[in-house]
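What you see is the complex with one protein chain gone and the rest in place.
Think of it as A and B in the order they're written, each chain with its own count starting at 1.
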Amino acid sequence: MYFFLQIALSGIATGAIYGLIAVGYSLTFMTTKALNFALGMWVMLGGMLTYSLNVQYGIHPLIVLPVVTVALFLLGLVAERFSVYPFLRAGSDVWVMSTLAVGFLLIDLAEIIWGRNPTPVPPFLGKEPVYFGPVSILPQQLLIIAAACVTFIGLDFFYRRTLLGKAFRAVAHSGEVSSLMGINTRRVEAMSYAVAAALAGIAGFLVVPLTLAEPQLGTVLGLKAFAIAIIAGLAAPRGILVCGLFYGAFEGLVSGYLYTGIRDILGFTIMILALYLRPEGIFGRQQVERA
Amino acid sequence: MWGVHAWLMTLAVAALAAMPIVTGGTYYAYLGIIVCIYSIVAIGLNILTGYAGQFSLGHAAFMAMGAYTSAILTKALVAIPFFAQTGLHIWLGIVCGTMVAALSGVILAVPALRVRGPYLAMVTIAFGWVIWKILQEWVSVTGGDLGISSIPKPQIGALRLETQAFYYVVLALFLATLALQQRLIGSQFGMRIRAVKHSEIAVASVGIDVYRLKVIVFVISAAFAGFGGTLFAHQQNYISPDNFQFFSSVFFLLAVLFGGAGTMLGPVIGAGVLILLPEMLHDFDKYRLIVYACLILITLYYLPKGVMGLVLRPGKQRSAPDQPAPRSADAIAALPAITGAELQIENISRAFGGLVALSGVSFGVAGGSIHALIGPNGAGKTTLINIVSGTYEADNGCIRIDGTETGIDSMHAAARQGIVRTFQTLKLFGDMSVIEHVIIGMARRSRSGLWDAFINSRRARAEAVQQLREARELLRLLGIAHLEQVPATALAYGHRRLVEIARALAVRPRILLLDEPAAGLVAEEIRALAEVIRKLKNIGMTILLVEHHMELVLSVSDRITVLDHGAVIADGSPSDIRRDERVIAAYLGPSHAAA
Partner (left out) sequence: MPLLEVDDLHVAYDELEVVRGVSFTVERGEIVTILGSNGAGKTTTLRSLAGLTRPTRGHVKFAGKHIENSPAHEIASSGLALVPEGRQLFPEHTVRENLELGAYRHLSEGKKGEFDENLSEVFELFPRVRERLDQPAGLLSGGEQQMVAIARALVSRPQLLLLDEPSLGLAPIMVLTIFDAFTRLKARGLTILLVEQMAWLGLEICSRAHVLDTGRIALSGTREELASNPRIMEAYLGAPAS
């Protein structure tokens, strides 16, 4: 039983990271019906920047976090302008390839700047596990869970309580009607992309002490987060967090009780089946369109 | 007659054949083999992505299925002296590998093709990932990360093929693949594939099961990739999961986009350039991703139709199928008579969320008559047409044809029962030619299948001649015979409307639903349209016409039903309707002036 709790708990920490990244897919999908296919590479960028600032330059994590967030936000704006915006109006799915291309650029640039060798980043809150009775958890994992919760609450507050957040939801429903309200939909689209990049950066900042700093660090994370976003439903941010946590726990349990190798095989197979059974996702609502 | 194209092709093949002899050594022969193999996989992907418009970022997995199946099978069989002497194990492996890849294509396509766009891309990525992981983890069969080594070399009879000789075999197989692509795309089946890319709804409207069609295309595509994979295994002698990573799938998609998606030679050029480029650039490996990323972006920005887009002049891409033009004397045969069906709409209701679009609508359309359905904006006309044509399902009520309940649940089912529609907002197949639109409309009556397309059977050829003749007659009926080779995108608006109608007529419907056919037409065109509608009635067809252009409605209709707020408010002859108080109020609104 303790073993069960133990692996489920550390799985949940991983799941929180998935949720954090996955909600980025949802952000852009809701406003533009397009998404950043290479969001995992942006996680990597956040992680590598954290490594540089924290390990190489010895800057305190509390300063590193806002710097990484802002940097990724701005880079996200730039990337959106060049790799998404030109293809949005064309009504094609070409942005799948263009955002992937930007992701490849990021990986190669990272290899050139930081090299291919994985380097450890020390956990921000030390390495001593925290004990809850017999169950232990790393402080970094606690931090991740807490940070993910804070982010999600913040996001929910943004969507429900702020004027800009309401405008985001309005654009998600109809860009055209939103523009009649005087909302600059173009700006909302670009912002949603940038916020997704910033969230990915935060995820990278949080996860890099658990993995290692290396150019491939985000690829798998991004892919799994995408799977989670799709299983939950791209238009259901709250559902994404729930799914992320469950998926993390599921992975932990599969690795713990079966074996690690089969983890992704099961996970992705479930994703394909989930899409078959519920194309809008578990938490997504079926859209009834009037022709 | 040999055109420039044929000469160029011959020249290119001769150059490819002479290449190993001229360059000497095995290095270039080896590169040639790799380019051919990757081209085969890219051609498979091109059929799916370029022609049918469905993304896949998991084609490396199909290649892996082919490669591993063939490698494992041949390694097992080579111990048997019979196979070692005859070399049959290799060819058995290639066939089985291709089949296993096709089979896995079925397994993926059935769930995956329920979704489209980015979802489909994601599902294929996930599939690629699963296969890749299985290759790594199932060590007892796949050898895990170490892969499979000493895969039997290709041989014919007892003769083992070295690189140079194998090059010729692979070259021949590659050319055969290219020819297969050409046959497939040029066939009636290929037209349907290309049409799916532009409008799935319109393809369904002529009675084609789009989902099934897409699954078939996916499987063909997977088989090509698997076939390439088997050749790869025997060439390389050694395979491992590394060969079939996600990046390889991206590579194939890039090759197709870069070369020119939806062109015959695009995938070949793409694969060739992308393989040879790194060989030519020094120190390339370090910047491999950057170069590929830049290529992707440059292609998307500046070459939306790929390299082939630069070569092919627009409009020149497809020449007419070289069938003899019908002699003018026997050309104008009348269209065969049709027994128009009687349509009975009974108590149909439909709500969207809380909004009631139709509540208990009933009326009948007599067989062989022209029946108009009119009403103010938002009355529910289009919803009703959508229900009758199987686009939506009704919440309540039923539709009867000649007294029998239809139970139509999809558009292609409706078309198969003889109910065919046109669309208010045109749904044409992009730059496909006028005559191709009409021929696609005949799909339901087509007898030749996929196999006929691949071997270009006598049946397929006879049918093509027959269809062409019939299509031309239809175009003549509509007065657009002179436009048969013009791509739909280049047509004037009025002509596009007529192409929609021609496509629907090609199905030979017993009930034709015209959804605002006069929208956007000028007075002259509307008169011509009225003429066409009357001709169709003379043939015997039943016509249900949704239209707001009252002059057209009044001049052609036998009977008119008026909808308002989702209910029938009047039903009668044109002169009755024009005088009906409720109709006038529905159109002009409540007012004191009504008196």
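A few remarks follow.
Everything that follows uses one rule, which is that a residue touches a chain if its C-beta (ideal position, glycine included) is under 8 Å from a C-beta of that chain, and two chains touch if they have at least 3 such contacts.
Being a predicted model, the structure only gives us computed values, none of them experimental.
Residue in contact with the omitted chain (choice from A:Ala170, A:Val195 or A:Ala227): A:Ala170. Across the interface with the omitted chain, subunit A contributes residues 163-164, 166-167, 169-170, 173-174, 176-186. Within the complete assembly, residues 353-355, 376-378, 492-493, 496, 516, 519-520, 522, 548-551, 553-554, 565, 574-575, 578, 583-584, 587-594 of subunit B touch the chain that is not shown.
Here, only the chains that are shown with their structure count from here on.
Inter-chain centre distance (subunit A to subunit B, centres taken as mean C-alpha positions): 35 Å. Residues of subunit A touching subunit B in their complex: 34-35, 37, 82-83, 86-87, 93-94, 96-98, 100-102, 104-105, 107-109, 111-112, 223, 226-227, 230, 261-262, 264-265, 268-269, 271-273, 275-276, 279, 288, 290-291. For subunit B in complex with subunit A, the residues that touch the partner chain are 55, 57, 108, 110-112, 114-115, 117-119, 121-123, 125-127, 129-130, 133-134, 136-137, 250, 253-254, 257, 286-290, 292-294, 296-297, 300-301, 352-353, 357, 382-383, 386, 391-392.
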